[in-house]
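With one protein chain removed, the remaining protein chains of the complex are shown where they sit.
Each chain carries a letter (A and B) given by its place in the written order, and its residues are counted from 1.
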Amino acid sequence: MEFTIEQIAGMLKGSVEGNGSLVVNKLAKIEEATVGCLAFLSNQKYEPYLYTTEATAVIVGKDFEPKKNYTATLIRVDNPYLAFTVLLEQYQQFLMAAKVGIEQPSFIGDNSTTGSNIFRGAFSYIGSNCKIGNNVKIYPQAYIGDNVTIGDNTVIYAGAKIYSDIVIGNRCVVHAGAVIGSDGFGFAPQPDGSYRPIPQVGNVILEDDVCIGANTVVDCATMGSTIIRQGAKLDNLIQIAHNVEIGKHTVIAAQAGISGSTKIGNYCVIAGQVGIVGHLQIADKTSFGAQSGVSKSIQKEGLKLQGSPAFDYKDNLRSLAVFRNLPQLQKRLEELEEKILTLSINEK
Amino acid sequence: MEFTIEQIAGMLKGSVEGNGSLVVNKLAKIEEATVGCLAFLSNQKYEPYLYTTEATAVIVGKDFEPKKNYTATLIRVDNPYLAFTVLLEQYQQFLMAAKVGIEQPSFIGDNSTTGSNIFRGAFSYIGSNCKIGNNVKIYPQAYIGDNVTIGDNTVIYAGAKIYSDIVIGNRCVVHAGAVIGSDGFGFAPQPDGSYRPIPQVGNVILEDDVCIGANTVVDCATMGSTIIRQGAKLDNLIQIAHNVEIGKHTVIAAQAGISGSTKIGNYCVIAGQVGIVGHLQIADKTSFGAQSGVSKSIQKEGLKLQGSPAFDYKDNLRSLAVFRNLPQLQKRLEELEEKILTLSINEK
Partner (left out) sequence: MEFTIEQIAGMLKGSVEGNGSLVVNKLAKIEEATVGCLAFLSNQKYEPYLYTTEATAVIVGKDFEPKKNYTATLIRVDNPYLAFTVLLEQYQQFLMAAKVGIEQPSFIGDNSTTGSNIFRGAFSYIGSNCKIGNNVKIYPQAYIGDNVTIGDNTVIYAGAKIYSDIVIGNRCVVHAGAVIGSDGFGFAPQPDGSYRPIPQVGNVILEDDVCIGANTVVDCATMGSTIIRQGAKLDNLIQIAHNVEIGKHTVIAAQAGISGSTKIGNYCVIAGQVGIVGHLQIADKTSFGAQSGVSKSIQKEGLKLQGSPAFDYKDNLRSLAVFRNLPQLQKRLEELEEKILTLSINEK
């Protein structure tokens, strides 16, 4: 994809300073840009790179005043960061738009329907009785079981696995290797110490604008639904157990795990490698620091918690500071014990 | 799948109270049931839902006496929970039974044999010299390498990957994205600081009734076998390293990791995100709380341990309680130091 600087400036409603007929074919950070790249300068911290960069063009602010010589052509706009983000989004949309059509061989079962303008990659599988919306992309080797519903503009990346009966909304993204709807981990202990599987006949619902990271697993409900609510974003390698609910616009970082039947509120932030036990209720806007362990429900909104078990973020930091000095603390205690022994003897 | 209430009551040897000719087509929790649903009432705590539910039918105990009006038809049985579980199991068996036959395209190598009544989904792959039992289901895009043996009634879900030389027993379940038999993580440090791979030529054995969760990984042994013994149940995203042994009917929750050559006993319970270092022996019936870190062998059976490093569950709770108050403890120590200083000075 190649554009002249003038074409780019036109898209951004910016003005050109320098040779606008030069061609750019790549977006790059100003500190890494080479010939042919378009970069941007927003944060003052990066200004020195402008004077050394090989970038062919740099987007800068309307009123930016260079202090040294530079070689790039400038594109002046109101907000360089925003302008660059717009270009990034258009670039990504352009790439995605190119993926259309049906590669062969691919598989689709009886009574399944697909909307307009969809992509079905080679070796992708769609079961029976599925309803797939418009502009959906199903990448190669993705698996969609039976009775699955997928809304418009959703992307299922290569090798993602969607079990039967799952409901996925509009504008969702499911990354490679993610598994949606595997059996909940439910086993009834038997008198002889063995376990008997409890059938898991529920499903999973991903509402609109949900993002599921690579190799993340969302188990189906025992009965009813495991639900990921609108706009929630899940990173990679996350475990969501059966009958969990994740609230709207909640963000969960990589390798966190939520145990069965726990309900996470809206606008929560759950950091990496956090573990939350089952059957809890977590209030809206709760945030948990990395590696926290959560074993109790949180009723009050907006708390920042940390530690395993998790408690107030700052109190945890204070306890950890003492933890590092525990050997000295113990030594001071021993010294006190000796002194008191001496004092007591002297007194007698 | 639709049944009249009378048909259901017949299966369960129960008696109908109300309109038995109504049709049900879904199993649901009593608190979520809608028209057409069959629910059950076992725990008294849920009795109020009986008086508000839209469920078409509810399974209740033989001697249950309603205290208010309700609209559902009742099916009276000896044990409502058990009766409902039987229905769930039959429903699941019915669904599974429908998956039979060979979808195309699928791949099978030379000298591989499959038993009767099997399912091979589209894009599934079976290598050479494999022996697949009766009633086995190999879902779409599953991979079975060369020289693999799989017993009867085992289910390999979509996209699971079974490397060569693996042995899988009867009635096992391997969920989507699980990997069985990837190389153990063995590298010999070289004089220049680099690492040379140690060939991993062993295999993995899953005995009968083993369950492997979605995206869980079981590495092959360096030599010999990594073994998951009969009835062990592994949740999602678990790491089992080379030459590990997991005992019979041991249960491991999501995101736990067991390092190389460690042997876990029978009837153990390992909670989520637990980490166990290599070359340990863990006694039967040991249980580890969530996020525990285990760095020593456990010789005594039946211990409940917690923490990182793990020690007695209750002692850990007591230490954690003091941990939260460490800043105050430190302050009290400082106050004592001052008082003693005063006392000492006064004495002199």
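A few points about this structure:
Here, a contact is a pair of C-beta atoms (placed from the backbone, for glycine too) under 8 Å apart; a residue touches a chain by one contact, two chains touch by 3 or more.
Not measured: the values here are computed from a predicted model.
In the complete complex, the residue from B:P48, B:G101, B:P197 or B:G302 that touches the missing chain is B:P197.
Remark: the omitted chain is touched by one listed residue; of B:F40, B:F84, B:F123 or B:Y267 this is B:F123. Note on the undisplayed chain: of the listed residues A:G14, A:P80 or A:P140, the one touching it is A:P140. Residue-wise, the contact with the chain that is not shown comes from B:D183, picked out of B:D183, B:D208 or B:E301.
Within the full complex, the residue among A:V35, A:A97, A:A122 or A:A188 touching the omitted chain is A:A122. The missing chain lies against chain B, touching residues 105, 107, 123, 125, 141, 143, 145, 159, 161, 163, 177, 179, 182-183, 185, 187-188, 193-195, 197-199, 201, 215, 217, 219, 223-224, 237, 239, 241, 255, 257, 259, 273, 275, 277, 291, 293, 295, 308-309, 311, 315, 318-319, 321-323, 329, 332-333, 336, 339-340, 343, 346.
Contact between chain A and the absent chain runs through residues 27-29, 32, 85, 88-89, 91-92, 103, 105, 121-123, 139-141, 157-159, 173, 175-177, 209, 211, 213-215, 231, 233, 235-237, 248-249, 251, 253-255, 266-267, 272-273, 290-291, 320, 323-327, 329-330, 333, 336-337, 340, 343-344, 347.
Note that only the chains that are shown with their structure count from here on.
Note: centroid distance chain A to chain B, computed from Cα atoms, is 25 Å.
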